[in-house]
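As you look at this complex, bear in mind that one protein chain is not there, while each of the others sits in place.
Presenting chain A:
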Amino acid sequence: MCKTELIDLSTVDVILISNYHCMMALPYITEHTGFTGTVYATEPTVQIGRLLMEELVNFIERVPKAQSASLWKNKDIQRLLPSPLKDAVEVSTWRRCYTMQEVNSALSKIQLVGYSQKIELFGAVQVTPLSSGYALGSSNWIIQSHYEKVSYVSGSSLLTTHPQPMDQASLKNSDVLVLTGLTQIPTANPDGMVGEFCSNLALTVRNGGNVLVPCYPSGVIYDLLECLYQYIDSAGLSSVPLYFISPVANSSLEFSQIFAEWLCHNKQSKVYLPEPPFPHAELIQTNKLKHYPSIHGDFSNDFRQPCVVFTGHPSLRFGDVVHFMELWGKSSLNTVIFTEPDFSYLEALAPYQPLAMKCIYCPIDTRLNFIQVSKLLKEVQPLHVVCPEQYTQPPPAQSHRMDLMIDCQPPAMSYRRAEVLALPFKRRYEKIEIMPELADSLVPMEIKPGISLATVSAVLHTKDNKHLLQPPPRPAQPTSGKKRKRVSDDVPDCKVLKPLLSGSIPVEQFVQTLEKHGFSDIKVEDTAKGHIVLLQEAETLIQIEEDSTHIICDNDEMLRVRLRDLVLKFLQKF
């Protein structure tokens, strides 16, 4: 669950969702925290996310609790409890599961977006979802202004499964790449695991046992069904029924077939035929795969053993899977195969011990492993990498495996839970547009070869964080003198800025210029830092130094302006 004390959620403008697994806490934020911002996600993320939440709510609501204990949350009591309760963090912030009403309300706040869609946020930054290759509609996000680019890479896969491949090219030129959602099981090869899954399943069924696959209702299950579709005939198992039991089983299977645009190329081209992209359509048509909302009703009539059952919840703590654990746990003919990597299978099984049934652990996690990460980082070359602390050191259980950590140059910056990390770049520039009329009036001068300068005096217009420079207004015509003018009307607006000056004044040439313009009786004195030019007749003194000129004269505006213009001839304006 999100830790919320750190930030006031009502001040959050935007939430970007990476994939359907990453949105399970959304109702807790959008409802009851004062959050009024916008949530962005792709359509498959929202639709499948809804299914996952619906299943969760349904499972929880099947076992209503008349009352819930809360006294144990007292710190003094909690520390006396056995682990894992003892070690649980922030128990005071634990909440009841949300309701379907809250889910619907939360999802209604989501704006649907497509891959590579550029979304303007308040005119200040642009966000873009990119295909991350991990799940249907899963995204990485680019957050960029005109001069800075931050990539958020979460839950990505380079393997070819059903989703559209990961878009790596668009991640290039990032100032900062935030990297998270790597594989939970860096040592397991997903392809090998699928093979093991199939062979164990076949072995059990051939011996007359049943196979239980605790799983989420969407995601890897599509790939497993596809493998079985190819495998069961060759393994002579075509008569073994496959059951998929979930309140959202039907929806999940149907939805998977309509997101052609979010699928890998192979599946996309099937739709052009037109054929359903996933072969589970055929499994359903040929009655090999059957789906049910729960074990009650139709399922109890159709139920035949031996069989394969896909059902949730993969934690084994609630949902129909509990029933099958009780039913099949006592026989060593049966097998439970763990494929979801999110839960420790030993912990999941603990309350069911002692068990006679076989337990196979085939975690299938297609997300990036450390070898793929270093390949990816080499490819996209971010200036800085930011990641959770645990990725910067080997896993505690395998502390000698130096290959199981992120290795990059400069070293990744790490963050911890509830820690604020300043990103290592300074914003220096912002985009501004110069109106064509103003651009026409600029006079560039070449200062050095290839570098030109132009001084700009313009009116700044800022609207919706977009900046525009317009030509300065023409000086207002003096109003007709009927009205009596007050002195203060003439006070100049001191905000009309004059340019800075640069350069130096060569005394001899300056004196020559003065003479050319009719000044006579000029005397030049040397000083420590420069010269003093005296115009004795005009009682005027001009101090000239390397970086400064000081004109001291009587209050004779004409004279002062003449001298000023002569001085300015030698200087550059900025």
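By our rule, a contact is a pair of C-beta atoms (placed from the backbone, for glycine too) under 8 Å apart; a residue touches a chain by one contact, two chains touch by 3 or more; residues count from 1.
Rule of thumb we're sticking to: contacts and distances are computed from a predicted model.
J.: Pick, from "Integrator complex subunit 11", "ER membrane protein complex subunit 10", "IFNA2 protein" or "AP-3 complex subunit delta-1", the protein name that UniProt gives for the chain of this complex that is not shown.
T.: UniProt lists the chain that is not shown as "Integrator complex subunit 11".
J.: Could you tell which one of A:Phe255, A:Phe310, A:Phe370 or A:Phe519 touches the chain left off the display?
T.: Only one listed residue reaches the unshown chain, and that is A:Phe255.
J.: Write down which of A:Pro354, A:Pro396, A:Pro410 or A:Gly450 is the residue touching the left-out chain.
T.: A:Gly450
J.: Of A:Glu43, A:Asp320 or A:Glu340, which one is in contact with the hidden chain?
T.: A:Glu43
J.: Give the residue, chosen from A:Arg95, A:Lys118 or A:Lys172, that touches the chain omitted from the document.
T.: A:Lys118
J.: Under the stated touch rule, tell me which residues of chain A contact the chain that is not displayed.
T.: These residues of chain A touch the chain that is not shown: 43, 113-118, 128, 146-147, 250-251, 254-255, 257-261, 268, 271-272, 274, 276-277, 427-436, 439, 442, 444, 447-448, 450-460, 462, 467-469, 472-473, 487-488, 490-505, 546-555, 557, 560, 564, 567-568, 571-572, 574.
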